[in-house]
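To start, I am sharing the structure in question, which I have written as structure tokens.
A single protein chain has been omitted from the complex, and every remaining protein chain is retained in its original position.
First chain written, first letter: the chains are A, B, C, D, E, F and G, and each begins at residue 1.
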């Protein structure tokens, strides 16, 4: 693969054996391998089979990095912001992806629009990041609010958490796409991996944290 | 009509002659008449034909109230909050409806999520209202943010202002319906009248402004 | 929380332990706590763990109020109207929320558009309420009919009950948003809590029942 | 055409010349011809060109019937019920179609859900019809209410009148399809012709008005 | 209930005990009772509890008629047409409803658009009915084809059978609503009962079969 | 371009000058050029500017073929079937594309599901084609009916002709995608060009007409 | 059945007994029978009951061909292209259908847009086919890319593989319908059978592979 980052395995619908086999093969020719959407039962088998593989249960992801790689290769960090506790698995998929790519991820999970003072309490940390990921299902508004407070790229991840006219995340997706705050881009519903990957690319080589 | 408030005329698709005729007839048996969605050309004709009729051009509405009625019949007021200048016609339709029902409307139009400090600057005025109307097309998030800061009923009006994945206000409608801030209810896209009417009912007879 | 009412816990996707822990913590600094979407199995555990917590099985909600609070703090009442028996769980979530906020809820459950005389038989009770909640899945029309008969704020709750072109409550939601009867506002599909909360805010401090 | 009723011309997108030519040709081999969706300008030309053709401006339809046919061939009648004045063109398309098929159409246009007493005032007339057509855009609820009060087939016609979350009649269409009142069937949005045709088939040969 | 036909019970989401209790109560004051959407397990209990109740397993419906009622009260019949075997349960719900209302139902189940000669083989039987019900999921086209061949009211029932871009019957619903063949009306997806009820109303008192 | 057929110009939104310039340039290095969606006014200018260009007004297309090319290069033919006169422009775009690719197109335009005998009258001609294009807006059923009668590839083109729940061709598109008759594939709404191109590829080099 | 290919059984929702009975009956009067959507458990029973029936587990299909038929009756072949491993079941349904119709199917499964060099590596094989089937869920783009590289008919099959804004294959369906590469037609989501059938018709009798 020309593009500098190794293959990623979409674990859903694959057996533990299949995932382990692909991870082994890829680890032979790549410096890092990631498998997403892996439940705990499969994960145990895979971690046993693939030397050096690590399971992140909250993120439902398995990472493997060549031994000898620095944990953090790039300066600066990515802020991962989320409001509801039910959105945390997607936020974790994003954070683990960022870390696997060699950047630091700062988790800021206790903030939401309905209690906006908690968001303000952590604003400096958010503003100092090189890129910001905002994860929200019922609080699609959070991406707009954060986007209006910072001058860094914001990647919004709608989640399928919610009910009724939320339409499995479609409402949050639309809210984020229509955000008036410039600098906000969006990934697919529940795609924590995609957001983490894009943020990781932005932070990589960024040098020093940019001023706000 | 049993329900204590007089008929309202939906002006769209009716001629000036038709609207004037209905207004005259209704003014004979009712203490107040309202016609919405009336453009300036038709309005001139109607105002000439119907004694006591007043045109509100920003709201595109004509009101008529029996002479002798007090302008403001109820204590307290309704706050009408909106962010973008393009949302103002819908906000005005709401505010004029509130006033026509005998309540005071406080217009708070220069506030938005992308510049949230302007909203905070006017928060006390919003909190002291008996009911709050939030009008927004691209900033559906505004209803959530306001709802999280007050303990009064919030009526959200999505507008059809916007483009692309806004789907003529559908995105804002969904965002508002999914608001996590409790106390927020929603009316149809662009339905300033409906929001004004409901807020007017809430404020009527409310007595003193409630504490927050 | 500035807004005068305490935190509400969305129980779906949280364990009994998690809910109990949050309730305990919140009950330390608030006069009332509510948890919605709690099934009977979890509820038993929580009620055992949290002193003073009460489970409302039809509503699938747990309430906690500081001992010493009056059961009914506000004059007047909220009418909760619903047609089909399958809509009752959502109606109960609304009614229990109203009561938890310190208002009286009058349940009017045996009325529907297809047998409209039953609705008329209870019309006075509906008209004398300070706010009216209408809960309906297949009978979205009910909100329009009630709205046309009263001059009080009506909060409509579409439910996901139905099949086919009902689209899990979307048809009822649209019917309610398009209601011609003024004074009708709408909340998310199945959001009995949201309707109860808004109606509780309207009724609070309202003083005496308003005339119709 | 085997099915006993002659061809019908959909006038939209056809020139006056084309419509006139088809009408002439069809009138040679059929006892009745109908052209729908014809505006006044085209209509004048067509009526001049086709002997015996009659333009119904409110319905935007042209009818032609072989001279010698009885105006009313069937006993009983079809009730055409509609609420808003903006729905009248579709109601008229239905009524004119019914008449062209040789049945009597009883127009009941001043009734709506928001002022339900007017509907009750004319209930006997509605109940005594052999079939009932209900035309409504913003008041989709009307079909359910009527359906619940009668024991005759009800054909509901959603119209594209309305705005916002009405989605050009889609909301009314869904409301009608989900009606709890049995005996209600539905045609396409704005399809007054289709409803009139089906009702005309039902009334034809019905004999005496059925009791209710 | 004024409208001449007794209450119908929507069985989905109700227990056997509840259904049996309602049936008993209704059978005390009505000449016929129907419960739809009842599975075989519940049905056995209900039939044991309610004297005279009959279960129709293919239709998943229970009927009860006062002893002494004629099985067929009206002349003429209703044709129930369907193509795929997977659509049969909905077709049976329609047919059983027709019979329960006192009309004869003629089942014509082995016909489809992809093998159109089978439809033609039974065309006379279809044409001689007083009303025709067409049930189809993947073959929405069937309603148009039948409608073009007869001059009787056609009631089309889309079913949720199918996959992919069928969207659980939405594709068939739209196809039926857009049918060019006049005289076709439509009910909700899978609503065999509604179609049977409307067709039963049409056939009732019709007198002799109408000529085609 | 590797794929053996030259560039096609989508004329919508391009000026006559732009289209003429591209056609001239492409005619220098290709044996055939096609421009679609060109109105009569632009066409006149283009045809004057590009030697050998021919305008097909019903199809709204301009074709250019190198002089010396045979008009018909392949044996066999493509049948282009359509029902309503308003669908003819799309059918013509398909037919002209087929011819421009060097195949014969047989137009069969006077057939529809509502008058199915006309379709049967021309069935042999349809069956003997190497590929069949079915164009329909309100009669989406036509593709299923034709597909059930032939054993050749059928390419269905939904058109945006219709109203209401037709949703600008979406209903026809879904009907065609769900066709039970095997061998039917579908192109975008109004994409006569795409269907003609695919059918032209199928017929090219096909040799003799296949037996049915 | 006039159309030269025998009946196909849609196995979903049918019991093993039902499928076996239909297969036996059809094998009496037809040279080939196919049953799709059959799981392994049912398949074992059917294969035991129907002499000569073969189960293709990856395709979830059962084929039966009269003994004595040549495995491959037509020259040339159909290429079946797919990217993700999760799309393989649908690709196999297509390939098995092609083979059952008497054509050769060339499987090209290890190619995708994200690693486009693998597609280029097998381009000649794809170009030399008489028809190409492209199966993709998350990579709807694949159909456009392939269509732009070949001059043969391409049949695109969207699959329901994916999540979020994929909407169970609707996103891939739309992407394929909007492909700019001419010659691409589309079948229903997951309809491998339909694509295989259409491609089989195209390849049948094609004679020699066409040049590209």
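By our rule, a contact is a pair of C-beta atoms (placed from the backbone, for glycine too) under 8 Å apart; a residue touches a chain by one contact, two chains touch by 3 or more.
No experiment lies behind these values; they were computed from the predicted model shown.
Chemist: Which is it among G:89, G:102, G:162 or G:196 that touches the chain not included here?
Modeler: Checking each option in G:89, G:102, G:162 or G:196, the one touching the absent chain turns out to be G:162.
Chemist: Given that one chain is not shown, which residue among G:144, G:160 or G:188 touches it?
Modeler: G:144
Chemist: Touching the hidden chain in the complete assembly: which of G:94, G:181 or G:195 does that?
Modeler: G:181
Chemist: Write the list of chain A residues that the hidden chain touches.
Modeler: 2-5, 8, 148-153, 155, 173, 177-178, 182-188, 193-195, 197-198, 201-202, 204-207, 210, 212
Chemist: Against the chain that's been left off, what residues of chain B make contact? List them.
Modeler: 85-86, 115, 161, 163-166
Chemist: In terms of residues, what is the contact footprint of the unshown chain on chain F?
Modeler: The missing chain touches chain F at positions 1, 10, 12-14, 158, 160, 168-170, 173, 188-191.
Everything below uses one rule, namely that only the chains that are shown with their structure count from here on.
Chemist: Return the distance between the CA-based centres of chain D and chain F, expressed in whole Å.
Modeler: 37
Chemist: Express in whole angstrom the distance between the two chain centres, defined as the mean CA positions of chain F and chain G.
Modeler: Chain centroid spacing, chain F to chain G, equals 25 Å.
Chemist: Where in chain B do residues touch at least two different other chains?
Modeler: As it turns out, chain B has residues touching two or more other chains at 148-149, 170, 173, 177-178, 188.
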